[in-house]
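Below are the structure tokens for one structure; questions will follow.
Taken from a larger complex, these chains appear in their original positions, while the remainder are omitted.
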Amino acid sequence: MILRIDRWGTELPPPSDPDPQGAKAVQELMGGRFGEMSTLMNYTFQSFNFRGRASARPFYDLIANIAAEEYGHIELVAATINTMLTGATPVDDGRAPDAALSHLKDLSINPHHFLAGGQGALPQDSRGMPWTGDYVFSSGDLVEDLTHNFFLETGARNNKLKVYEMVEHPAARALTGYLLVRGGVHQIAYARAVEHLTGADLTKMFPTPRIPTSKIPECQPHIERGDHRRLYRFSPDDYKEIVAVFNGPHPETGEDLIVEDGPPEGAEPNDLPPQPAVFAPDYAPEEITEIAKKLRKAVA
Amino acid sequence: MILRIDRWGTELPPPSDPDPQGAKAVQELMGGRFGEMSTLMNYTFQSFNFRGRASARPFYDLIANIAAEEYGHIELVAATINTMLTGATPVDDGRAPDAALSHLKDLSINPHHFLAGGQGALPQDSRGMPWTGDYVFSSGDLVEDLTHNFFLETGARNNKLKVYEMVEHPAARALTGYLLVRGGVHQIAYARAVEHLTGADLTKMFPTPRIPTSKIPECQPHIERGDHRRLYRFSPDDYKEIVAVFNGPHPETGEDLIVEDGPPEGAEPNDLPPQPAVFAPDYAPEEITEIAKKLRKAVA
């Protein structure tokens, strides 16, 4: 089971200039083969399917706990896309029969952001192809699953860097800066796990792709806070044996790896404004507001 | 963000006679269009994409909170499938070059349970087709999203009932008994939300399919505990406004609907044994046990 906390793992800037083409690109980090849906679901299924947990608990705890963090990552990718789409149609107006979407028709957008969805994130990649369960690898063989996870994080890092290079919108940059640091921690964690089990030292491949995270300005605040060497324990009372795997020196900086109990402080989510042109949350949002007021009063 | 709790939402029986053909059928409740991956991801994306939360909070809280419960449901479906697959190959033996899977070759199984996975659950449906992001409906239009959710829960109830009729394995029965009760609560919740917003009384359709949950013996313990009229709040401090929507009488029994703070007590997960024939967690699981022991000692 999970408990959900209505906070984001990191702060994102509020909506500024909309960037629907950029939002299309950022979808790769959501629904691509190496997107956050993939990291979330790979680790989630591997933890569900883990056999012999009692005797291999440090590894079970590691996978289960990283899975928990990944939920916060799909949340952030969604928030980024939603931020970038905000204002692509008039925030307070633009209702049909206005042609409020006509300026978008000729752009290289994901048409589902507007025609199917309500200027919201989708479980699709940058091509508009849906995420598929066939992206999940859960062989049950622990060494293989961990090798896969290391490779998955490597591919994810590659994709984050390229989205960084393609999309300059402040929300996308805040997102990729954060995900590069956190994904780097997961890369280390899986490399350490493989090393403990087989002796193979995957950290020698670091950084891969061969650009140090420290070169990316948007990673700096997170590195300064120590988030590049910290594994949060996303649970009130469980997954405590991650310390048995996640320890030793950081492969690039030599600093100690550390485990922290509980989630990061994170940030208050931004409440994104309605987009009535796409009926989100309604063609006349004020009606909903009115109803909600009454419902609250009734139970006050 | 989420916190993960290493407990199941309800108790499941330990492995008994394996039932790989039944496990194939139960996959519909995982990765089918109306399976738990779909309820989880529909509500999750709708909550991520919710615009104007502050003024419509009761509805946002409802969707976000039910999303949180659904994570526990994919966990239970996975646990059920894993339980049913346990023992389909020898638990302590059967390693290659033994022909430990040859007795499965002619059966109507999902071959990926054995050839791709390690006798573990997959994000696939009963045909073996992967779950796809195109199953997610997130229009941003609140009335539409809620109507969809009501319909989704109805379809899910239909599929649970049929899996119940097809699969008699004790784990499958425990699962469907539980999910029918919990899904019924979500059906009510979404019907109430639609009613609050539009006045349309969807509860008049209950029960749909037209068989009362109370007729299903495996639902009884949950009904007796009151779980058919209780919405748990899966969060330490958030989603408190669900009470503004989830209230009034239960459409079938007339009892009061109630909101409970925190998750259900649930149950300790069963630790399923290794299946060395499929190398889960290894061809020689005792090696991993040994390594884990040393790692624990090192940080003790």
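Each chain carries a letter (A and B) given by its place in the written order, and its residues are counted from 1.
Here is the rule we use: contacts are C-beta pairs under 8 Å (C-beta built on N, C-alpha and C of every residue); 3 or more make two chains touch, one makes a residue touch a chain.
Here the structure is a predicted model, which means the values were calculated and not measured.
> Which copy number describes the whole complex, given 2 displayed chains of the same sequence?
The entire assembly in this structure file is built from 6 identical chains.
In this text, only the chains that are shown with their structure count from here on.
> Considering subunit A as a copy of subunit B, what rotation angle in degrees (nearest 5) results from a C-alpha superposition of the former onto the latter?
Rounded to 5 degrees, the superposing rotation is 180 degrees.
> In the complex formed with subunit A, which residues of subunit B make contact?
Going by the criterion above, the answer is residues 1-9, 31, 37, 41, 44-45, 48-59, 64-65, 67-68, 71-72, 74-75, 78-79, 82, 116-124, 130-134, 136, 138-144, 196-197, 234-239, 241, 243-245, 247, 263-264, 266, 269, 271-275, 278-282, 285, 288-289, 291-293, 295-296, 298-299.
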